[in-house]
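Apart from one protein chain that is not included, each protein chain of the complex appears where it belongs.
Order of writing sets the labels: A, B and C. Residues in every chain begin at 1.
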Amino acid sequence: MPGNTIGHLFRLTSFGESHGAAIGGMVDGCPAGLELDLEAVQRELDRRRPGSTPLGTSRNEADRVEFLSGVFEIPSRLEAGMTARNDKRVTLGTPIAFLIRNADAKPSDYDALKDVYRPGHADKTWEDKFGLRDHRGGGRSSARTTAASVVAGAIARQLLATEGVHVHASVLSVGEVSATRTTDVRSLERVWQNAVRCADPDAVPRMTELIERVRAEGDSVGGVVSCFVRGLPVGLGEPVFDKLDADLAKAMLSINAVKGFQIGMGFHASTMRGSEHNKATQGGVLGGISSGEDITFDVAFKPPSTIAKSQLTTDRSGNAVTLEAKGRHDPCVVPRAVPIVEAMTCLVLADHLLRQRSARV
Amino acid sequence: MPGNTIGHLFRLTSFGESHGAAIGGMVDGCPAGLELDLEAVQRELDRRRPGSTPLGTSRNEADRVEFLSGVFEIPSRLEAGMTARNDKRVTLGTPIAFLIRNADAKPSDYDALKDVYRPGHADKTWEDKFGLRDHRGGGRSSARTTAASVVAGAIARQLLATEGVHVHASVLSVGEVSATRTTDVRSLERVWQNAVRCADPDAVPRMTELIERVRAEGDSVGGVVSCFVRGLPVGLGEPVFDKLDADLAKAMLSINAVKGFQIGMGFHASTMRGSEHNKATQGGVLGGISSGEDITFDVAFKPPSTIAKSQLTTDRSGNAVTLEAKGRHDPCVVPRAVPIVEAMTCLVLADHLLRQRSARV
Amino acid sequence: MPGNTIGHLFRLTSFGESHGAAIGGMVDGCPAGLELDLEAVQRELDRRRPGSTPLGTSRNEADRVEFLSGVFEIPSRLEAGMTARNDKRVTLGTPIAFLIRNADAKPSDYDALKDVYRPGHADKTWEDKFGLRDHRGGGRSSARTTAASVVAGAIARQLLATEGVHVHASVLSVGEVSATRTTDVRSLERVWQNAVRCADPDAVPRMTELIERVRAEGDSVGGVVSCFVRGLPVGLGEPVFDKLDADLAKAMLSINAVKGFQIGMGFHASTMRGSEHNKATQGGVLGGISSGEDITFDVAFKPPSTIAKSQLTTDRSGNAVTLEAKGRHDPCVVPRAVPIVEAMTCLVLADHLLRQRSARV
Partner (left out) sequence: MPGNTIGHLFRLTSFGESHGAAIGGMVDGCPAGLELDLEAVQRELDRRRPGSTPLGTSRNEADRVEFLSGVFEIPSRLEAGMTARNDKRVTLGTPIAFLIRNADAKPSDYDALKDVYRPGHADKTWEDKFGLRDHRGGGRSSARTTAASVVAGAIARQLLATEGVHVHASVLSVGEVSATRTTDVRSLERVWQNAVRCADPDAVPRMTELIERVRAEGDSVGGVVSCFVRGLPVGLGEPVFDKLDADLAKAMLSINAVKGFQIGMGFHASTMRGSEHNKATQGGVLGGISSGEDITFDVAFKPPSTIAKSQLTTDRSGNAVTLEAKGRHDPCVVPRAVPIVEAMTCLVLADHLLRQRSARV
């Protein structure tokens, strides 16, 4: 049974291989009558793009999103005699399909990998599952597929904004370098002004230095992205299984390279006394339902598996192979993961916002 | 939209309030022809029961599970002239409904809490969501509802056993006391022989001592449960959203009091270099798909919110209220959480086992 | 993948075999705060009961529904110092589980059928599907399972009533005897006063006479139930696949013995000209969405397959067997099908009522 859909009422179904014709998706269930700023969607997509930060891979894709359905001229503009604006549309309540062409694909870069299983990658597990795979750039296991989530998340965000909900992710740590946590929205909004997407100005240079050093060593490094939600209405979340934090955890673990999730005091809570924890932040969720307080959770990313250093691995026939990654690779994914964490968060929250509409008579 | 169902092909829908007539559930999608040992199901339920360990609450419920449908006499036994055995049945492929009567309910214990919101509890969020709540013992927000998960998980486990899959959870830490990790199955099987459900004999007395001390102080303490899966076939998990680790994370976060999940190297991976992490355990999941290696993940529990120490809180009218918990409460939930973690794991794995059946032509 | 659930937001999952311990179900998604008249639910169940009409089978089951969860004392009554009434409860927004014990089961009646496949029955197909079956009274293929639908439908009806929606089914034909169609609500409400559940007083004696004659002949006869819905809000239905009429068709075809569904002018429309049909009733649904007009549709039932007349069939080994039904059987199911058609209709409408809540910003 396929697993390319997330959400129930506000629902994304995603498609595409990294080096196929296109990637994209469909948002089904976005309520009708939402005025969408399509350029704002594109801007969010740009933030995830390879090359969006000087610290990432140099793969440079235009990554223009094309909308195929579900949006329409805004009637009030037309009736007022105004011309349609290219960047503003209204949702029809029908599926919003979109695609991003894979313009910069260089499949030949990957020919050497056709029969090799890269360490830490999903090459072998995908092949074990399906019996075959598109080996070019990881095929569907590539993090490139998260671009569809970012587009859908940007639509979800515009729905959430009508309810006063705001979602801010930022880099909390890179390797052993940690930032100071903040719940100051202005600081969080400034993360797009630095290449590491960190809200703590003191940590930025140290994180940058670490990433550059790791890159020079032909290595990679992990990190933690923290997410902060303000303005969420009370009552969101559907116990006993579709708790708000359970759905957030799932959405986060579905992001490539994520190995951990914690909310509120998280793992630290396991070392606390009840008398102490009852006074601490609960992370904005109690019993799986939003309390109206700020929501805060952390997402742990492993270091990218593709590194320039030579590594031993095996090919399909079980032979030992030495691998030295060529091409374009991120030494650290967390800066580019920030918009993805935001997008997945927005998708979960938009879905629960609509789900809550049937909670009461 | 309701959230009381988990799983797609192997699916549990759970019902019941802590002090209503009964709790229970329905397992839909268990394949036909599975010989079920019903006493083994009851034994797993017994492990979760209040009073099952000397360290837990003294509430003593018989908690006998009654099966209402979906199971049948084993035809081969009857044909062989053997009498039916009460404890063995075969699944019919139809829904397996079961219930557990709430025999020991003392609703009057909770009258004083009708208008009070307990700190750290879901009293207020449930009321915010639905406009009303069953206040007796937390109603449906009570951890008692996990008994239904344990029953369903025990059925899932028997299905998994036919494929050679084995699931072992154990307590990894209580407060600041940590055990040494083990992947030794014999040690893991021995956790039922000690009250803290820990596989490390050296840690057991220290954990026991900590729990007793915390109880004496009228306080509570958190902990971490670790889970270990051996024998899982390769290929399970449905990217890009229903990854195996994503569904495990969701299932774990749906358990009461859980605040964090990590798989493989987890949060520690965020501090590692790629050259180092590529050689470490990946937790048995790569790209969201099982690799055939052992699966290991950790689940962080906060300390129970209900403590004997007096606490300040508010009632429905916003008045300050001093609360001193009476009645029966756990100073630490992790020992009793061990069978729940196992059950939720079995539910996720059984679902993905069936989902994988449609992966290939 | 199991198929025992109907509905998405207002959802019934049904369980039980005809001669197992119990049948029942769970309604998940009924909004919180609905005051439920439980005796009214029981009254609807009584209408479906064997023995409820002198024309049906003489199997006499008490069929008392027991509610296990999801309903609570009505707070306003308690606060006003009134005692709780047994027959009134308020929904909590949590799953409403219920069961009906199989009190009058006589499994031994069915021993002879253990290895026989009855003509027109699902004995062989269920066994082909699952590899085994509960042969007693058809097991889960028995129409007895519709009792769970009637209970759930009665809850749905009380939700619909808060929006002014009313659902009336009635017998339109028995074999070759047809009633005159009516949209007069008073006539439709009177169907419970006659044994054939027909709104046309002229047709009642002719239908009764036909059923008695067929019974005397050891045979059975089919019929048509018509359903009429008044007061449904505009806008319900979710094209392009979950159209309101598509979901009604599915719900009707899921009822045992149903072989056809038509809405509005139905099959007759296939013989009409557009100029003519555009002026006719559209059945209350246009493009799969309710128009606010009355909804009318028809459901065709085949004659019951179990008849007293001797019939040839085969057993599991392929031997020819002569079958003469003993025990208690309906010569015509349509009178007892009337509450089932109503219940399934209410379930579909309640689900779409909630689904429509997320159609607009």
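Quick note on the criterion: a residue touches a chain if its C-beta (ideal position, glycine included) is under 8 Å from a C-beta of that chain, and two chains touch if they have at least 3 such contacts.
What you are looking at is a predicted structure, and each value in this text was computed from that prediction instead of being measured.
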item	value
Absent-chain contact - pick from C:70, C:93 or C:222	C:222
Candidate in contact with the missing chain, chosen from C:30, C:151, C:252 or C:343	C:252
Chain not shown: contacting residue from B:21, B:185 or B:359	B:359
Among C:31, C:95, C:237 or C:339, the residue in touch with the chain that has been omitted	C:237
Residues of chain B (touch criterion as defined above) contacting the omitted chain	1, 8-10, 29, 31-34, 91, 93, 159, 162, 354, 357-361
Contact footprint on chain A, counting only the chain that is left out	1-2, 4-5, 8-9, 11, 13-17, 20-24, 26, 28-29, 32-33, 66-70, 72, 75, 90, 92-97, 99, 129-134, 139-140, 354
Residue numbers in chain C that touch the chain omitted from display	1-6, 8-9, 14, 119-122, 124-126, 128-131, 140-141, 145, 173, 175-176, 214, 219-224, 234-243, 245-254, 256, 259-267, 269-279, 282-283, 285-292, 298, 300-307, 309, 311, 354-356, 358-360
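Note that only the chains that are shown with their structure count from here on.
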item	value
Intercentroid distance (Cα basis), chain C paired with chain B, Å	37
Residues within chain C bordering two or more other chains	1, 8-9, 29, 32-33, 93, 354
